[in-house]
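Reading through the structure tokens given below for one structure.
Missing here is one protein chain; the remaining ones are kept as they sit in the complex.
The chains carry the letters A, B and C, assigned in the order they are written, with residues numbered from 1 in each.
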Amino acid sequence: MKKKLTSGLAILAVFGLAVSAMPQASAATKSIKIGLLFPTTGPMALLGTDQSVGAEMVLKWANSKGGIKGVPIEIFKGDSKSSPAEGATAAQRLIDQNGVQIIIGSYSSGIAAAIAPVAQRNNVILWEVGAVSPTVNSQRYSNFLRTVGVSATYAAADYDFTVNFLAKKLGKPAKSLRIAIANNDGAFATSVGDAVNSLFTKKGLDVVAKEVYPVTSTDLTPTILKLKAAKPDVLFLTPDAADALLFWQTAQQQNFNVDALVGSSGIGGAGFVAKFGAAGVEGVYDVEAPALATMNYDGLDPAVAALTKEWVKAFAASEGHPCAVHCGDGIGGAYTLVTDVLPRAFAYKNTTLTAKGIIASAMRTNIKEGGTPQGFGVKFSNTSKSTPGENERARSVIMQWQSGSLKVVWPAGLASSTPIAPMVTWDKRK
Amino acid sequence: MFASVLVSGLVLGGIYSLVGAGLNLIFGVVKIINFAQGALLMFGAYFSYWIVTWLGIDPYLTLPIVAVGMALLGYLIQTTLINPVLKQERTSQLLITFGISLLIQNGALALWGPDIRFVQSFAGYDTFAFLGIRVGVSAAIAILGAAIIIFLLFVFLNKSKMGTAIRAVSQQSDSALLAGIDVKRVYAIAFAIGSAMVGVASVLMIPIYDIYPLMGEQFGVIAFIVVVLGGLGNVQGAAIAGVFLGVTQNIFAVYVSNQLSVAILFLIFLITLLFRPQGIFIRKMRVS
Amino acid sequence: MRNKKATSEASSILTIPGLQSAGWPAFLGIAVILIGILAFPVAFDVRFYFVQVGILIMFYATLGTAWGIVGGYAGQHSIGQAAFVGIGAYTSTLLYMKLDISPWIGLIAGMLLSALIAAVIGYPLFRYGLKGDYFALGTVALGLIIFEITTSFSTITGGSQGIPLKYEENPLNFQFPNRTVYYYIIFIIWILTVFISYKLRRSRAGFEMLAVRDDEIAAARGGISVLKAKLTAFILAAVISAAAGTFFAQFILFLDPSTVMSLGISVQIILVAVLGGMNSYLGGTLGAIILIPVSQLLASTFTERPGTDIALYGVILIVLMLFMPNGILGLFRNSPKWRKIVGW
Partner (left out) sequence: MAQDCGLVTMASSILSIQNVKKSFGGLDVLKGINLEIEEGKITGIIGPNGAGKSTLFDIISGYQKANEGKIIFEGKDVSKLMPHLLARQGVIRTFQLTRIFRNLTVAENLLVFASNSKNQKGNSNERAIELLEFVHLSGLVNDEASTLSYGQSKLLEFAQVLMHSPKILLLDEPFAGINPGLIDQMMQHLRKLQSEGLTIVLIEHNLPMVAKLCDSIAVVTNGVIEMHGAPDVIVNDSRVKEVFLGGH
């Protein structure tokens, strides 16, 4: 009986797989199949979901406008469960079961690095809108295209801001500013923290503390006390969502004051201001791609600005919090794909969409500043570069919490407000 | 700075004791490795959060409702899911609690989304300051609460009839059975009280820690360290162990390695496991 | 009649029960299944996703079977098995990325290192008589320590950012243009593991593990070294897990601590073994055949509300464990005949 059962099960399994694996009609392009693959469960779910929702809104908008040159987009969703291995399997499933030609992902660098070879081998595009680690495409996969900047763009923006604004405003030469860097030991935070550290040390700035705390830490008091002891003028902080809130709360309790705090990730998140109130976060800087909900739309192309406002409104309505940085990454990346790259890719091969066509089209992408919802332009590096497929025009901006909203303050060209420094001390807040 | 680090460690330790208190009954009496410990903590936090949201009351006032609700949940879990497999392989109990944890965590995610939520108590983010040493008011309340419930648990276990039965079962369930104690019922009550204490911990913690589906994971693991370090069923021991862990973690973070400050807890745990005697009631036989 | 039968069985009681007691239908069945598995990727026009699910099934079947040796046979419920998967994966990957040493050699190196670490860690654990829940918790701590250390020493391991593996199509580098090859590689690892587990169950060493699981004190009375039996099982499981780890890193082409050594993976390994029936050499395989497709099916069905699939997976787990606490193959333990075949 037992044997029969096992063999029965095995045969059933084989049969089941085979039947569901019937070959599907190949891309005669009745529709464009796009997979959204983000971490929507697990520790990355919060911001991963924002990114996914942002991208999905843009794809739906494209459909409402009649699709890409009349061809509708079919949207499929996957969940990488905050794990690279799960991401790789989900990518293969989207490709084989749903026949997607483009995967929009991945939020996290680790997941992106695991999906990239899957996309390459299946000749599918990985349209990366979230990961920031520069090593993701160290294998130089041609099917990898990234619209957002890498961690080096964070560091570059930080450096520019420190030298050209903070130093002057705080009345010290840049080299005598005491600089502290802190980040958790997760992939994103480490990537940014290390990039800032290496750029600043290389440029000869005075990094007085570099603190790395476990992402699972239950108490950030030790981190704050150590930072406090280092007496920094400026702190560059890269947390995730939850520890950003814990950090700031602990900073308040320990009365930790710096002249400038430049954070990212959770520091620019909707929860940050919701929890501490406008006064509680006044003056905190955030380095990242612009938060759409609070940026200055003046620098955008008027048509893009109108659309962006619409999406920002729709996002807030459906998600219950404003469209900040990660939602913006999703919107911006998908926008470039559906308005620029895909229409031209069609033109190449007479309405047949191929990966080759998409890459060729992407290589001709040349969007000027102000041409995407995030404000920066798009131009992909080609294969002559050490890492191909990167958006050379992606950049991070410096934003600041002012009266409860995150205003872009640097560089001046994109700014919707002027930066204020030094930050008020805790005893003056309320 | 050392004084500040020490005090912050004491505060953290108080919270660890609080989190470990409930597990003392669940692991110490029912003797199951409860993978759902962290998920229950998170569930209690959401429970309190929703009451605060609907009724607009101070989070501390939700304590009785959350405690009772969690007790019922715990009773239900033990009677319907754990008791039936009590005599089976230990792994099946362990995996059932893992299933419960997946269900609660991802159920919360599916129902309420991944958003980070928070509550404001009357204490806000106010701070006591003394000689430059600073402690949050809500943290102080949490520690006071921890001390009270640990004391109450101690009194309950040592002075009440049910407490005596629980201790008897905890020490030797077979003999307890012979003494006419309904072991399964005692288990259910222990699980219920343990869960209620987890609920109390949730309520006392949410003015300090924010609420999201994975908030309880790390605390769930630490609870085991607290309970094993303090000695199963040893309430005072667990309280001291919690404080010891908190102080060690923060001192280690400042003076040795911040990044390995969590790993050091696991190492202490492992070393404790190796060297502490495992129950004085079993005459230990040398075999290896 | 009954007596006579009993005597004839008794006359051979020292032959260890096994598959041959089921006669030729069993061997035919096995042959058919194996041919089916081997033919699956090529005989049908299957999409690679299904081959990949097959790879995942065999990957977890390997890990579950290996865990069955330490958890099922020797009764030591390790909840840190993923650490050894990680040690294997990191050893071969670092040798490959930093020193350009072929992952095939890395595979062996990873297995050796894993054996060494298992011995160094296992010795005090067993020597100090860590038992039952305490052993389980100890291995949780171990797994977490190794995880944290790997994350911390980022200059060597890449930390939480991980290592994207360089891809150079070359069989000597464990890298193949046709990814179906990975299916056959993991097939070999899996079938070897099952074979080892089956042979072990019939060997002196295996018996000693079972005896230790049932009653350490009585086992010692029988001249069995409890320490040696546990340590052998622990090391064997670690070595096999390390091999699977090397394979997985090469297949995914990316490695970070969460991919190979998280607590979640350790639990998944136990899940697979326990659901199938951890005392049987077939338990891990059966568990993986059921759980992996179920989780994939749930994930592709409930895409609109993230978390629903995992919550349902939790419910399925609870129900299965409530009604089959000894796993599926455990249902056969009371039949002397089937017991021999499934090797309970």
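Simple rule for what comes next: a residue touches a chain if its C-beta (ideal position, glycine included) is under 8 Å from a C-beta of that chain, and two chains touch if they have at least 3 such contacts.
This one's a predicted model, so the numbers in the text were calculated from it and none came from an experiment.
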item	value
Chains still shown that are in contact with the chain withheld from the display	B, C
Option touching the unshown chain, where C:D133, C:E148 or C:E208 are the choices	C:E208
Sole contact to the chain not displayed, among C:R47, C:H77, C:K230 or C:R339	C:R339
On chain C, residues whose C-beta touches the chain left out of the figure	2-3, 6-7, 9-14, 16-17, 204, 207-208, 210-211, 213-215, 217-226, 279, 333-334, 336, 339-340
Interface residues of chain B (partner: the chain not displayed)	280, 283, 285-288
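The criterion applied here is as follows: only the chains that are shown with their structure count from here on.
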item	value
Geometric centre distance via CA averages, chain C-chain A, whole Å	37
Shared interface positions of chain C, touching two or more other chains	148, 151-152, 306-307, 309-310
For chain B, residues contacting two or more additional chains	106, 109, 114, 213, 259-260, 262-263
Residue numbers on chain A that touch chain C, as the complex places them	1-4, 6-7, 9-11, 13-14, 16-18, 20-23, 40-41, 45, 49, 76-79, 81-85, 88-90, 92-93, 95-97, 109-110, 113-114, 116-117, 121-122, 133, 135-136, 138-139, 185-187, 190-191, 214-215
Of all residues in chain C, those that touch chain B in their complex	71, 77, 124-134, 136-138, 140-142, 144-145, 148-149, 151-152, 216-217, 219-220, 225-227, 230, 267, 270-271, 274, 278, 305-311, 313-318, 321-322, 325-326
Residue ranges of chain B touching chain C (in the complex, touch as defined)	27, 31, 33, 35, 81, 84-85, 88-92, 94-96, 98-110, 114, 213, 221, 224-225, 228, 257, 259-260, 262-263, 266-267, 269-270, 273-275, 278, 284-288
